[in-house]
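Selected chains only, in their assembly positions.
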């Protein structure tokens, strides 16, 4: 679904990483770890076309990301659900409307039941009518996850989706993602939470990648 | 056709996209207010422009094309000299027509000075003859010479002294009106562009989120364009209405040498102000569209 071929990226200064290869096969489950500032978020942004690689090739659903115009990127985004690290919402819309936003902008009408179900899953039923600034940190993260999956996208990229929720809730969110993976969705999660990775590995054959010192490596058995 | 369809599309609008862009509060009111104020002023400038246009026409045609012949003669000889002068004038090349003013006309001209009941018949008041030139004009010196020979009591006053500054003043006034119109249109376009840009800059976060969830540029742009166009249209329509009403309430100044006679609109000129809101909407549409697409491009 998403392939990175010999990719490098730099924000103008030194290269953040180079000669990086990654292939997300359909239905695969990946974790991405690495120290803060290693470039995990940057890597995810390359995967959903927000950034363009400074070298190498990124292929999204078979198409070269560099050759896409903004409309093509917009269409690709509808097939990729993204949980942004600093969850971004439209602050003037309700949580429910924010979660339904991907449907809205692609011209579909949100099925009320879909939204309600999803709100129940992430435990935001009571907060459905609040606006995002009226949510707690953890609630915002859950809303971001709900928004990422509402379109039932082929690929889900989640950047630190459980940094602000307690252990119990993070297991529950993990269960949701595992469920989606069983339905054939491709999933990539960037996280620092090793316990999250451990529980997941018990239930699915997840691959753990570590981004460190400009290189992406398969993490050993030390997890 | 395509333009037409796009416009209709736009005005039909997409309530969903409209919801996605937050209400822009103060920028909105600022836009409506600017459009209102500018339209109001534009009505005045338009009226000034049309009035000076008319005035310049009148002055240049009436003043530049007419001369006056004045015949002072003993009472008994006036008629004879008048006929002689008219005969001379009829054979002068460059004179389109010439005619003696009637007693009533002369009395009207003199009324400000002698009162309305001047016994003009009994006074040896000079007989006036109005000469209308054709486009080419006549040879003033030649005519003077012929008149001196044939009509000794005639004095030709060809208004040359007055003509030049009046015509110049009229055309400069008309220029002033047109320049004000251009200034106002330019200032309005600049204001709306800046307001649209301010709204877009304030909504960088909204644009980022919309992009993140897969919205296309035109979807985002449309919400902004629609808003600003409607705002400019509304504000300008209200401003035009108010300006037109104000013009209606203006004193009908038939005084002061008729200078201001026409600051209202006349006849079909009343249709001119209708152009203002339409123009404002078109300007807003173009300005916002440009600003939106440029901002969206920059923020990619």
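First chain written, first letter: the chains are A and B, and each begins at residue 1.
FYI, contacts are C-beta pairs under 8 Å (C-beta built on N, C-alpha and C of every residue); 3 or more make two chains touch, one makes a residue touch a chain.
Every value quoted in this text rests on a predicted model; they were computed, and no experiment measured them.
Each chain type appears once in the view; in the entire file the copy numbers are A x2, B x2.
As a working rule, only the chains that are shown with their structure count from here on.
Remark: chain A residues 50, 70-71, 74-78, 82, 84, 88-93, 97, 101-102, 104-106, 147 touch chain B in the complex. Residue ranges of chain B in contact with chain A, taken from their complex: 16-17, 19-20, 22-23, 205-206, 208-217, 219, 296, 300.
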